[in-house]
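In this view, the complex is presented without one of its protein chains, the others remaining in place.
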């Protein structure tokens, strides 16, 4: 990682070609443009951009690096993951007003969160350049909607650039910084997943060190009061007619395949241009069509489009992913200029406003548009592919083996009968949202960032006057809690909602790559905010922190919190497996052995009412586990050993007897996801040992749960099982 | 107020005509449509709608009313001012998902705050009807921008209605509830100031009591995960093609002045239609033009517009306030249908995309469009109006007399030299934003809701590595603090910003009409959140609560907070003069007399270094007052009496001597706004008296500061002065 | 009854402009005349300008433009003067000399206009003008609005007869204040009955 950081910080006095991801190109371009500060909230497909600056910041702040690499650590770039996109944009605006150039990075839905800041600053002024990067996600690879951020250009009246390739993105970021400084407006560069996550060749150059000198000017524009607003709106619109804007519109309206006079014209923007270029050249039809690529999409490049429209084409095709924004603008301008050429867009040859483009889709569209059959140049597909594609098992994402959220969900499964109870579980955005999928299915709602706590209180309120005054449960990750959950929680306390909030506190922003947040700051330059005192200060009367792997204690606390009338909060706190503190534990690689005495002390043997779990009970596993947990005649929570309440005694003996099937059944009796059990098990029933030839119980579980006859897995485990058994020596 | 509440709750089995404000009509229509719950954040021009439901809720919750008015208190409507628009919309969505019909009300910029909730729920589903009312403010009467909320229809793909009159608004709210329930999408009704704040005749009818029975259904649509999103987008777009939508488009596309075949056609929406109707009929030209009014603007009423366009007009004019949204859609549809009629819109006859329409503007536009001179029907203007209009003093809004914010600003003026210091004061939205105007001029920035704390930390960060590591000050109202300031403060604590936050805590949401908020909840059904423990829980190390009228103590605390390195917060806590607790004090109407001994004990006389303020010192008032405050040789803060540090002794004697000019000078020596001084004075130097014939010092100040020779006021005060002096008996 | 007639009420926040407009609306409703009202009161509680335009008749809005107001009721003289471009030569005006000084005047940065001179000017320009230089001492300043309405009712182009306006007050005002309000109205109606100003 340090090498990548050095690479991105290294200036090149002569052009240096490199193949980088769009997001990396964006980061480099910002550096070359002389960015002073970057403010972001992580979110796919934007995250790599901000991650680079996070590394740059760490690198440049390190005194060792400052000494070793004085050139690339001078004028360090400030970086911050703000707690949400609104604050990130607000701080970026303020930073710019303080005369330091800024960039603000977020994903599509982030712009919604930040929009209030955008919609007013345009009526005012900025100082140093301010560039906003918004990454859209047509096709919803990793987003809760596929909204089209191009609307913000029109809605906020800000210049907007829409690159088609990493090289475009690289150039446009630099243009955006320059333009922003000239017209004192934020400039938006909007990418899509296929631009941000594509690698292409980009030419690195020098890095601008004409950094802004901090300065705040008292200007009337900084005071936004209604009396001045209407005039400010007119001034804003004038800025968009500025010659620098017109120049950029011209520069970014590019003709491609323009050598021949053609009957067909295409106007396209964004990644659509990339598809067209490849397909037309691959099928040798570049002479049949002229293509105009629009890289700057707001203000609308009227002059350039009119001049293209007037070239007397028979038909013009508009290609853009998502909404018909470009198409409607072109039609409007054609109508205004009384140009009667046939214009085709959405609705033509399967072009719709949902989903993303693909080579196949655009190939079909171009064949229809050009009335040309590409089949002569096409490759021949394989035979009988359906047979090999039908019924292939899907591979949905799942919570990692060992993820503490699995333990918390198991706990919730024990505490809440999904069949018998109408209790509603309101989920939120983040890794733990995977709990909505099978096999967990422990979430009833997932919406957008921070909705869980609002959803719970709204659902509580909707049933408030009815007979069922049941508590509603909100489940929220720690990152999301700080992003927007806290505000909803304030509202819940204020309106006396009867809800339980479970914070899945895995000490990081997990989903997007383990960024810090106020509750888990990691770096000393940040102040870590402890959640329980914050909640108590806010007036939450019941706050419980649990270790989700400690099932018996956690179960008790969860039940207490459920019974509490009012707002109660349970913080299930255990590190994400990707964090160093989790990895540290694993790295100890301690050899361990089973202590037979302690093994026999688990709840299974202490609960006189329920027989040993070696008796196979396929149906009522959860209710039996639950009964055991609440049973009076059992050892205390602190003494309890197997978090999943598995009879390790029986399990262990079965393996010694060679009865692996029984062993697996014992695990599955208590744990729906037997294989995972081996991964999340933290081996409480083992003792450390110095003997090298002892296999830990965790490994035993892993090996047994991987046996082929139980799981029909014909690959490696068989051999591994053999090898493992060899090593067991007791 | 109770009568208005009863009126709005009373059902009418036969049509009942009444003249009401658009916002009142909206509230009534929601009741008639059977709304179960209303969630809002206040903001002009939307506030009256939510205020009505606030009263309805209070009325219906009162057991006395429940007994007295059983009919109109049954099935009470839930109401809540959520802490911001995002949470209001989220709770409304949740309420709807709980099968209770909901309405969410906000102003234009509020939709930015709420937008993330809107942009995803459309991909999912609601339960009972959900109507969102957004009130735009063309002309920026009371907003920080004049953004066009009509974009949300396109951007979020939700049906949108755009009424022209209160009667329209009334009907459309009912249509919106019905449609929302049928297609399971939120429906937006967008008004403007001129619709919301206009009164017109509306016909009240019956009230629907088919209230939703609380119910939550576990549906896959409630789980928003990327895998399902793309398909959900297509389903959303299908909903907009539903027959119920098409029906509403037809119903709300109305022909006006359609009797004659005309050469001129107008397509208009919103209040534009109202202007056209009046001007055309007033000038007797209705036969010259056909008008199509579009009440439903998303999805675009394609069929209706095409049929209008095909009527073979010579010219068609598009009239809409703000952006050319309708115009571009009409041009697009004309282009698609190869209709070549001349279409005029923005750019024609002074039509621009900023500001609001007016009778005069539209009169000119229609004269140009119809090529007809209306002057024959016009009234004759008065002569020489310029002479009487030039140089008329403006009347900008100002902080109320007695407003505690004045005291806080005075304090800041004492503590912070605006000439000598570069200290930046970042303001926020709310009453105290008036402090940006003369004579206070104590704010450097005002942007949008909650920006102050972000601005301060961003500006601090921009200068962080420079030599001036000065603290930056954020000023924020208590309502705004809960709306969005808290999140920014979390970020400031997290990133270790060196800022001072002054919370102007006047115990209410002042600007919009004194709504409750979590920090000042007033009603027992709400839990009041005390700010200091919340801040301490959050990790703010220095939190001080001051009474801004207690200048000496407050000054000390403020200086300490300024010196503190890190985040410090000063809460200037004193009630808004409109709150009952302030009024209660006034209502006591205690008669009071001056105690000569105590009068002489003010700081002026104790500070040996500074001569008595009877010596007129026009230049250095503030610095002298400040010197006095920090002087060692003065009586303690607790003993200090006149908060503005005015020599009441000298003042008093001047009046007795009849030297009113001197008396005024003494006041003005310490208080820039002498007249206000009399209003905000809380009479600490007076003693209570039972004598009826004693005039309080506050009244003395008021009378003296209102004397004509000092203020060139030729009206009443002269007589009042005379009368008042008569009454003085000492 | 007349058709398409526009009344404008102008003043400062707190002077009861909306209240007065409600009475006129009620009078229109009682007369069966279509009515609509446009109020501008952004920051009225902070002492800003408030106006209320009332349109009587079909297709008549409360919005007003140049020379578009037929009847002006001015509760504050400066705000009355600010409205003169909306008047025409056949307009009627009633206004009082109860001044509320803006900050700029108090701070001696601007001058309050000469009200009496303005009243003379207006009298010459418009059909009928009534200027109340001194309100009778027996009237509470909060009822100056209704007093002016009374005076207006006596003017020849005012669209409502006094019986209608009285019924409107009776219907709009409830409880304790009704009597006081009707008395203020009566006082306005009878004010200097034998002495026509300007």
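Chains: A, B and C, in written order; residue numbering restarts at 1 for each.
The definition used in the following text is that a contact is a pair of C-beta atoms (placed from the backbone, for glycine too) under 8 Å apart; a residue touches a chain by one contact, two chains touch by 3 or more.
The structure displayed is predicted, hence computed values, not measured ones.
**Student:** Taking the complete complex into account, which shown chains does the hidden chain touch?
**Tutor:** It touches the following shown chains in the full complex: A.
**Student:** Per the definition of touch given earlier, which of A:3, A:243 or A:419 contacts the omitted chain?
**Tutor:** Here the residue in touch with the unshown chain is A:3.
**Student:** Which residue among A:431, A:459, A:546 or A:561 touches the omitted chain?
**Tutor:** Result: among the candidates, A:431 touches the missing chain.
**Student:** For the chain left off this view, which of A:219, A:234, A:359 or A:523 is in contact with it?
**Tutor:** Final answer for the missing-chain contact: A:359.
**Student:** Looking at the full complex, which residue from A:378, A:422 or A:565 touches the chain that isn't shown here?
**Tutor:** A:378
**Student:** Pick out which of A:9, A:400 or A:449 touches the chain that's been left out of the picture.
**Tutor:** If we include the chain that is not displayed, A:400 is the one touching it.
**Student:** Out of A:274, A:462 or A:550, which touches the unshown chain?
**Tutor:** A:274
**Student:** What residue numbers in chain A mark contact with the hidden partner chain?
**Tutor:** These residues touch the chain not displayed: 3, 17-19, 21, 44, 141-142, 165-166, 194, 197-201, 274-275, 277-278, 281-282, 358-360, 363, 378-385, 388-389, 391-400, 431, 434, 438-439, 511, 513, 578, 673, 675, 711-716.
As a convention for this text, only the chains that are shown with their structure count from here on.
**Student:** Approximately how many whole Å separate the CA-defined centres of chain B and chain C?
**Tutor:** 27
**Student:** Could you tell me the distance, in whole angstrom, between the mean C-alpha positions of chain A and chain B?
**Tutor:** 36
**Student:** Give, as an integer number of Å, the spacing between the C-alpha centres of chain C and chain A.
**Tutor:** For chain A versus chain C, the centre distance works out to 61 Å.
**Student:** Among the residues of chain B, which are close enough to touch at least two other chains?
**Tutor:** 141-142, 396, in rising order.
**Student:** By residue number and range, which residues of chain C touch two or more other chains?
**Tutor:** 42
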